[in-house]
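Taking it in order: structure first as structure tokens, then the write-up.
Every protein chain except one is present and positioned as in the full complex.
Chain IDs A and B follow the sequence of writing; residue 1 opens each chain.
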Amino acid sequence: MSGIIEWLIFGMLALIAVITAAGMLVTMSMYRAGLALMASFVALAGIFILLDADLLAMIQIMMNVGGMLIMILVMVMLMMDPGGQMMWDMKRSMHIRGLGAFSMTMPRGHHEATTDAPMPMDDHMHMPHGEQEATEEGADTPGMQHGGMDLRDGQQAKGAMKMSGMNAQQHYQMLVSMAMTTAQLPWALVVGAATAVALILLVVVTPWHLAGTAPSGDAAAIVGNLLLGRYMVGFEGAAFLIVAGIAGAVLLARREGSPPSYAQSLQAPTPAAQIAQPTAAKPMYTCPMHSEVQQDHPGKCPICGMDLVPQPPQRMGDMGGEQ
Amino acid sequence: MTLASIHAAYGVAAALAVLALMLGVAALGIPRLGHPPPPAEPPPEFGGRSGHKSWVQFRLRYAVLALLFVAFDMEMVFMFPWAVAFRAMGLIALADMVVFIVILASAIIFAWKAGAFEWEA
Partner (left out) sequence: MSVMTAFVRAALTLVGLTVGVYLIEVLEGLLTLGQRNWRAVLRLPLARAGQLLRQPDRPPAHADTFLYQSAPFIAVITVGLAALVIPLGPGLIGFDSSVGLFYFIVLLSPFVIAQMNAGWSQNGVVGVLGTFRAAAHLISYEVPLGFAAIGAPMAAASLATGKIVAAQAHLWYVVWQPLGVVIYLVAALFPAFRHPFDGAYAGSELEGGVLAAYGGARLLLLRWALDGIFLLLMALGVVLFFGGWQGPLLPPPVWFAFKTLALAAVVLALSRRVPRLRHDQMLSLAWKILVPASLVNIAIVGVLALFVFGGGA
């Protein structure tokens, strides 16, 4: 009886792990991709528990939830479209179907939203030049929303006709050229499937050595003893690896990012900063809440008591990322 | 403990997950019991600006700390088994941990000096 339950639970966890891993690959939203990977690893942790390795399962959850969280944050910092909304809007208005359009369910309410506020971008994408002006008028004038929608419908019908005129090859090429999928997708699928088959074969063929004894109840104590005894060198070596990781992260971030801080950039003014602020030789400190408080040394705001911050130099295009 | 008992103990966890899910779904169903709810409008965003994009590229000021966090996360994984074995191993464990902590403390000091803890303005 309990054997059947174990198999059922194993099947469920394995299914979750595989589905979420696939979802990570096909979803448009980077946030969802990170979450899907997280879910996949948590399902694997469930399988570890089924194997009586609960300490390992906990480590798995902790490391991967933390790690994937950082991945999501990095995606938000690097990607133009971390929520996948732009891509989704574009595809919807172009009536693209197929694998590339498969995404882990985009919102219900979203469909209404796209018709309410059409993005100028997706109209321009696939439109003959002569009609561009007319559509722009329709989309941009709030009073003519009805007319705008009619126009859009006409466009969409035309776009759909154009799609149906293409064969599969051309359709795929177009998706590739619009960066909605990658040219390597077929190869990636083949390689992935082959790897999966090879791994499964290995699992089946390998003569597994079954331990005669039951796992101990207190895994943490045993692991701790091993860490301090037989694997002490590895344990201390891991500390060095962590230090190397920290140092690398700090140095990389320093080099990549904008000047370390405004205080430092002002002390050693770059040419751009000099142009922007020809007169500011010394950094001025100001209160984040009360901009009228200005002095040439750090301290507390006399009004609210907050720490004064160095005043940011006025740089062009610093607000927002669009310019 | 026997082979069966470790993962069987987690059966309670599975049962709790199922139960909590069912209770939550039941709670969601309550407004539908008495009378069909009015077709609720989706909540407007503050300032009535519903319809603009907020999933955008965003510069997070604590990015370096986030990387530091991953490294220390890994360290915690070593610390817990060490803590359990600490009493039994005695002085060796203490000396080991002092070395470990000194190495990591030097990493913190390095990151601090390099300005990783400063808020990027």
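Here, contacts are C-beta pairs under 8 Å (C-beta built on N, C-alpha and C of every residue); 3 or more make two chains touch, one makes a residue touch a chain.
What you see is a predicted model, and the numbers here were worked out from it, not measured in a lab.
Based on the whole assembly, the unshown chain contacts which displayed chains?
Counting the whole assembly, the omitted chain is in touch with A, B.
Using the definition of touch stated at the top, determine which of A:A219, A:A249 or A:L308 touches the missing chain.
A:A219
Name every residue on chain A in touch with the hidden partner chain.
Looking at chain A, the ones touching the missing chain are residues 29, 31-32, 35, 38, 42, 54-55, 58, 61-62, 65-66, 69, 72-73, 76, 83, 85, 104-110, 112-113, 217-221.
Where does chain B touch the missing chain, residue by residue?
Touching the chain left out of view, chain B contributes residues 1, 6, 8-21, 23-24, 27-28, 30-32, 37-38, 40-46, 49-51, 54-55, 58, 60-62, 65-66, 68-69, 72-73, 76, 79-80, 83-88, 90-91, 93-94, 97-98, 101, 104-105, 108, 112, 117, 119.
Rule of thumb we're sticking to: only the chains that are shown with their structure count from here on.
Could you state the distance in Å from the CA-based centre of chain A to that of chain B?
Each chain's C-alpha centroid was found; their separation is 17 Å.
Once bound in the complex, which stretches of chain B touch chain A?
Those residues of chain B that touch chain A are 1-8, 10, 14, 42, 51, 53, 55-60, 63-64, 66-78, 80-86, 88-89, 92-93, 96, 99-100, 103-104, 106-107, 110-111, 114-116, 118-121.
What part of chain A is in contact with chain B in the complex they form?
Of all residues in chain A, those touching chain B are 2, 6, 9, 29, 31, 49-52, 54-55, 59, 62-63, 66-67, 69-70, 73-74, 76-86, 109, 113, 116-117, 214-218, 220-221, 223-225, 227-229, 232, 235-236, 238-240, 242-243, 245-247, 249-251, 253-254, 257-258, 260-264, 309-310, 312, 321.
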